[in-house]
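Shown next, in structure tokens, is the structure this report addresses.
This view holds just a subset of the chains, kept in their places.
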Amino acid sequence: MPSPSELPAATSGWRDLIGLALAEDVGNGDITTLSTVPAEVTATGVLLAKEAGVLSGIDVTEAVFATVDSDIDFGATCANGERIDAGATIARLSGPARSLLTAERTALNILQRLSGVATVTARYVAATEGTRAKIVDTRKTTPGMRMLEKRAVLHGGGANHRFGLADGVLIKDNHLAAIGGDHPVRDAIRSARALAPHTMKIEVEVTTLDELDEALATGADIVMLDNMDTDKMTDAVQRRDRVSPGVLLEASGGITLARIPEIAATGVDLISAGALTHSATALDISLDFALNR
Amino acid sequence: MPSPSELPAATSGWRDLIGLALAEDVGNGDITTLSTVPAEVTATGVLLAKEAGVLSGIDVTEAVFATVDSDIDFGATCANGERIDAGATIARLSGPARSLLTAERTALNILQRLSGVATVTARYVAATEGTRAKIVDTRKTTPGMRMLEKRAVLHGGGANHRFGLADGVLIKDNHLAAIGGDHPVRDAIRSARALAPHTMKIEVEVTTLDELDEALATGADIVMLDNMDTDKMTDAVQRRDRVSPGVLLEASGGITLARIPEIAATGVDLISAGALTHSATALDISLDFALNR
Amino acid sequence: MPSPSELPAATSGWRDLIGLALAEDVGNGDITTLSTVPAEVTATGVLLAKEAGVLSGIDVTEAVFATVDSDIDFGATCANGERIDAGATIARLSGPARSLLTAERTALNILQRLSGVATVTARYVAATEGTRAKIVDTRKTTPGMRMLEKRAVLHGGGANHRFGLADGVLIKDNHLAAIGGDHPVRDAIRSARALAPHTMKIEVEVTTLDELDEALATGADIVMLDNMDTDKMTDAVQRRDRVSPGVLLEASGGITLARIPEIAATGVDLISAGALTHSATALDISLDFALNR
């Protein structure tokens, strides 16, 4: 089956990130390596998982090494989205020792963070088992890494919410306050429908069941249930099923891993969790070298 | 007393990050806000701490809003490095509602992450109380955010290790392996001393006390004790005090918050912890709006 | 009513275009002006419409002059989206003569092209009068000017299709061919639904009424009727009204201004025309100066 989780070859955003990261790490040169490792020494290396998790960013990692030195040979033995055990070999590398040492930290910083996101996502996804609910990300991503982190969410089995403010309509509390009046949900949906491109779905955030009813009646495509408790969400799902079965319901706000099973059981379609990206910690991965003499 | 924890006015690295983050979030425009909030509506906002911690990045946050709209008025009520309680007001904002809504997420993403780093650093620093040990960071930072994250470590009361590969010599196991021979520690220090700028200190990583002795004898300026247990570190400190009291000892590897007190008690000068940056989670901060009508 | 047709303050794409255009025109300096016009001479200028049309890009034009010299005073007397007659004054300028002369061509090149797009769009929109059909643009835009040209379409009264490949799903003939099998329309819609973000609508291009039926049955959100004649489109509208009245139908392919009335009369919701952008010609606008002595 096709998959959208590939780096777009045509745009260089992720290459810019590699350049930025190498520039801030390497700067005017790796003075330690240049003064202790002779230019002609070659080495082989192994990327090893130090803990279990889900891999993401192995292709970006390869690109980091290739950017530093095109003579580095990089052979991945695991794929993006693959579950890896502690101790697993992720990739084998060989090439000039200086280049491998210079690229090491930048490559690991990226791979560990992205795999951390994929790993935490997989935990959330596992907690939805047996339900229809999908785990989706938010815009609470690391500055400069949004595309890569959203891809890591896919690798972890989650799904993507909109990429940014320009590719989807999501009417939140502050927009409703700005519209004002007695029927802000209705009026905001209508205003967005009139002005946004016809290709965009209209999502609206509601905090009460009355607002939900108004959203369903006005033709919202997706309704975000903000900070509702489980009972209220169950009620919301029933109302939706009755009135507009095609509308998607998204649980949001105060989402923790512990609460996923009960929330998923309410019948909501989507559960969005900022923690997938804003609080993922690095997956422990190391690069071990052996010098060739 | 002067402080190095200010954004360098002369270089635009952190401005590039703001541009990158806004570009990936706002792109072709905030379609929701543009289609629901009239251009003439103004609003006031309050940045609120939802949990206690240490603030970092309030100046970068101000710059994000200023980048989106120079008509936004931003008044910080807390300073970088300040401890804030849950519920504290961090800043007050006012300006065009559209601009505030458009900048919100990017500003929060940066402020939450940097304050997260400062907060975890402060916890590590608190655990060294009563000892001479300083908590220092590593190069395990978020790609593109190194300078800002290292500044957050300062705000949390920690100190900085080198910024990158170009501004310090740190001879690690792979460099020693590349030098080879019977006395790699000695030979690597000599090689680095001969070739690196005279302004740089020479730091070398050792795993045994014999290597430590060799490093001290050859005139290393700093010795990193890699993955040593507490007893071995205590022994190392004693040897250092005897032979070269001016040399700094740095504990590194397997550093957790729980182990800081015992490690600090050994008498090492520095404890470096990757977790300050690679595994910090976002500090919960929100932006609440009130629209002016 | 709010309007999405504003330049996003937070992203600098259109500023990059101004920089690029000025760089290629001014380069190392306007040698003619520098060698014939004394630095202290000031001038006033008037932007005049030499033919009737719809204005677009007056704000970008102002930004061009401001980029060249912040001492230029620019007062627009017409707004984006406004119909202007031949002879109308569009803006008044005053400032250093050298700066006005240096910025003139770049400013006019941008304003004339964008107003050309708005003007041709308005002609297409006028031809839909009395119908529900909206005129929408395509991705056949000038390289580097997509956002500005899509905004010009809004100024001309048209509506926007997706901005690029990343913010909408549009399954075309080649995608169907790639899916293959007996039911490519059905299978492609399902595949896209499974993998694309839930915030995106699914649009599919069909060339036969059978394919339309399959698209409607599978839950497409929008169906593009490719190169159909009027009768077939009328039939398509009826089938849609019967089966899935919420689905949007878009006429595409071989769209000319002359055919708009009959196509609009079929009841389709959207008519997309590449000619709005790929074949718009410049609206004739001049900048007349009077030097102050």
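By written order: A, B and C. Residues from 1 in each chain.
Heads up, the rule we're going with is that a residue touches a chain if its C-beta (ideal position, glycine included) is under 8 Å from a C-beta of that chain, and two chains touch if they have at least 3 such contacts.
Everything numeric here is computed off the predicted structure, so don't read it as measured data.
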item: Total copies in the full complex, given that 3 are placed here; value: 6
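Heads up, the rule we're going with is that only the chains that are shown with their structure count from here on.
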item: Farthest chain (mean CA position) relative to chain B; value: C
item: Same or different residue numbers at the chain B/chain C copy interface, by half rule; value: different
item: CA centroid of chain A to CA centroid of chain C, Å; value: 32
item: Centroid distance [mean C-alpha coordinates] between chain B and chain A, Å; value: 23
item: CA centroid of chain B to CA centroid of chain C, Å; value: 45
item: Shared interface positions of chain A, touching two or more other chains; value: 163, 166-168, 170, 191, 194-197, 200
item: Residues of chain A touching chain B in the complex; value: 13, 16-18, 20-21, 24-38, 41, 43, 97, 101-102, 105-106, 108-110, 112-113, 139-147, 163-172, 174-175, 177-180, 188, 191-192, 194-197, 200, 274, 278-279, 281-282, 289, 291, 293
item: Residues on chain A engaged by chain C in the complex (per definition of touch); value: 1-4, 8, 134, 136, 159-163, 166-168, 170, 191, 194-201, 203, 221-222, 246, 248, 269-270
item: Partner chain C, residues of chain B touching it in the complex; value: 19, 22-23, 25-31, 34-39, 67-69, 99, 102-103, 106
